[in-house]
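Shown below is the structure under consideration.
Excluded from the complex is one protein chain; the other protein chains are retained at their positions.
Then we have chain A:
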Amino acid sequence: MRIGEGEGQKTKIILNVLVCAVALYGVSTKDFTQQRTSMFENLMIDFFAPIQKSVTYIQGSFTSVFDDYIANVNASKDNEKLKMRISDLGSQIFSFREMELENKRLKKLLDFGEELPYKKVLAQVVARDASSDFRVLRINKGLVDGLKLQATVVTGEGLVGFIYRLTDHFADVLTILDPNNRVDALVKRVRAHGIVEGDSDRQCLMKYVKRTDPIILNDRILTSGLGNLYPKGILIGKVSRIERESYGMTQDITILPSVNFGKLEEVIVLVAESNKKKDLEWDALDSNTEGKVK
């Protein structure tokens, strides 16, 4: 197909307007809580992500060869230190087990409510987002491994985020460092509620905490379980800065996440077992909302 000069200008204007209109519509309807992928996107992401995984693996292998053989100078000293550390950790585990049993007993005693059964899926971080505006991790587990959209992602240290985009074999995790991720949280010591939002590569902000709540530095922040996204009681981080003015209703709290996102390699995805009654309720709510919009 070949087109003339005048006709070309006309085509250019039409295409510019058309593509811009579609893009603007896309921006206005973009949802930062989840993104459903089309079949083509699913295929392409599943095609490219293994290459990202291989690149990460090759780099990791080089690093481990360097660390294990070339940089391994003080191995015997480290071995002694590690043995001592293991014995310390052993005693800690024993006390944690005791605490777990105590916790279970107390929960039962207080009739804390039914415990949601979660399936735990271990996943490896294979890549980061191609735009530094978003703090997103790509993991090597997807739909075929039983993952679901908006499933909670954690590590042993605490909360990482939730599944934002999902393909058959890979998933994108929107971390708590991303400003689009909002977590309903509470301060463990004083049970004060607030919303944790991503702020930068290192910290989060806790908003809407009442000025009168006596928050102090190093207070631990946990998920509150509200919002139906994150389970209750997962550690988010600790308070690193408090700004409390003499006026206003709230105080600004900065949180240092308990997870070291810079060195994150493996994560655990908590997948809630399907609750048919709950799903039906959500479907009914969704259809109701769509009906109102129409």
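As a working rule, contacts are C-beta pairs under 8 Å (C-beta built on N, C-alpha and C of every residue); 3 or more make two chains touch, one makes a residue touch a chain; residues count from 1.
The rule we apply is simple: contacts and distances are computed from a predicted model.
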Just go with whichever of "Xanthine dehydrogenase D subunit", "Rod shape-determining protein MreD", "Oxidoreductase" or "Trehalose transport system permease protein SugA" UniProt uses as the name of the absent chain.
-> "Rod shape-determining protein MreD"
Contact with the hidden chain, among A:I51, A:V144, A:I216 or A:A284, goes to A:I51
Out of A:C20, A:I93 or A:L122, the sole contact with the unshown chain comes from A:C20
May I ask you to list the residues on chain A that touch the chain which is not drawn?
-> 1-5, 8-9, 11-12, 15-16, 18-20, 23-24, 26-28, 30, 35, 41, 44-45, 48, 51-53, 55-56, 59-60, 63, 126-134, 136, 138, 164-165, 172, 174, 179-180, 199-201, 261-262
